[in-house]
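With one protein chain removed, the remaining protein chains of the complex are shown where they sit.
Right after this comes chain A.
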Amino acid sequence: METCVEIGKVNLKYHLSRHLLIAAAFLVMSPLLISVRNLEPAQTAQSLEMYAALIGIILLVPIFLPDQDKNIRDLTAAKYTPALKVQMVRLAESFIFLVLLLGAFTLYLKTGGCEFPVLEMYAGVLSEAFFLGGLGIAAYGLSDNVIIGYMIPIVYYATNFSGDKYLKNFYLFSMMQDRYEPKIWLACAGVVLICAGLGVRQIKR
């Protein structure tokens, strides 16, 4: 447990803080870019799904970034603490901040006069953010390239603008259509993708 705390502290200080700042700034900027006051449920869903959920990419994808350098990876592989444990701690830390930031943003929308089912939409946007982050982690783990880790979820996000004809239960903007079942699919897919990303990373090591 102490080791995990130490890993978390170092990760927060040297790596996660930058991404946390960017994610927070992204949400703070929201009034300049999107509507955040007096929205009806469909419009609130739009702000959450099309904007806020993107911080999942910002916070979750970079969990392998500290080990980008192969020499560092070889060094950490020789240590007693398994690399997987370190990555899980980073993932957990990123996820906690994702939960907090999205929670704060959802509450901010509520206090801004938006009418919407708070818990359902919060769970929905969290699922979407988790899925996008998981997609990025899987892509990063497979390719060992952080740019590809960002590219795949962003391109996936862009394809959703064409509608849900092909994406069905993996359509990101379902809450705008008052549908919540796809969020369950997205959350499960996120878990699978993260496991795949971590697994591939261990095998490649």
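Quick notes on this one:
The working rule: a residue touches a chain if its C-beta (ideal position, glycine included) is under 8 Å from a C-beta of that chain, and two chains touch if they have at least 3 such contacts; residues count from 1.
Here is the rule we use: contacts and distances are computed from a predicted model.
UniProt records the chain missing from this view under the protein name "ABC-2 family transporter", selected from "ABC-2 family transporter", "NADH-quinone oxidoreductase subunit NuoE", "C-type cytochrome biogenesis protein CcsB" or "Nitrite reductase (NAD(P)H) small subunit". The chain omitted from view is touched by exactly one of A:Val5, A:Val28, A:Ala104 or A:Ile147, namely A:Ile147. Residue A:Ile34 is the one among A:Leu12, A:Ile34 or A:Ala83 that touches the chain missing from this view.
For chain A, the residues in touch with the chain missing from this view are 14, 18, 22, 26, 32-35, 37-40, 43, 46-47, 50-51, 54, 58, 68-69, 143, 145-148, 150-152, 154-155, 158-159, 161-162, 166.
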